[in-house]
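A single protein chain has been omitted from the complex, and every remaining protein chain is retained in its original position.
For chain A:
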Amino acid sequence: MKKAAMLPLLLGLSSPLLASQMTITVEIPQLEAAQYYRPYIAVWIENEQQQPVKLLAIWQQKPDWLKDLRRFWRKTGRSDSALVDAMTGATRGPGSYQLSWDGLDNEANKVAAGNYVLFVEAAREQGGRSLQRQPFSWDNSAVTLQQAAEPELGQLTVTIK
């Protein structure tokens, strides 16, 4: 309780929090498929109330299939098309991709220290859907976290420095 009450103060003053940086490595696996289409992928962060605070990447092509990123669609896609448009990138083929997060939310404000969850969701036409969820503490501590591969996503690595 006490800690929470002090947070706004801390945020205003503390430079250590500013220094934190998250690096995310998302892997798109090579898949054997008669007809392979590049997956749609969304990467975002939610707070403990399961509210989205930061969209890091959305790789997609046509709005028709955006709903197939089921969680992403509910949390962000259906309600914030401006953000989706701003963050949309082309779909990617198999490979390893790096993203980073500087602790700022979608409105470019610093997020409060606390517990968050990083989500990576992938959906492929004529393929499957995978969701990786990686909880983490955003409290200036350095850590490396990993999530095992899923059918549509390779190993997820998250490093906070």
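Criterion: contacts are C-beta pairs under 8 Å (C-beta built on N, C-alpha and C of every residue); 3 or more make two chains touch, one makes a residue touch a chain; residues count from 1.
Throughout what follows, contacts and distances are computed from a predicted model.
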> Just by its UniProt name, which of "Hydrogenase 4 subunit F", "Proton-translocating NADH-quinone oxidoreductase, chain L", "Cobalt ABC transporter substrate-binding protein" or "Probable glycine dehydrogenase (decarboxylating) subunit 2" is the chain not shown in this complex?
Replying inline: "Cobalt ABC transporter substrate-binding protein"
> Where the complex has a chain not shown, which of A:S79, A:N109 or A:Q146 is the residue touching it?
Replying inline: A:S79
>> Using the document's definition of touch, tell me which of A:L66, A:L83 or A:V111 contacts the absent chain.
In response: A:L66
> Which one touches the absent chain: A:R38, A:K54 or A:R129?
Replying inline: A:R129
> Going by the touch rule given at the top, which residues of chain A touch the chain that is not shown?
Replying inline: 63-67, 70-71, 73-74, 77-79, 81, 129, 131
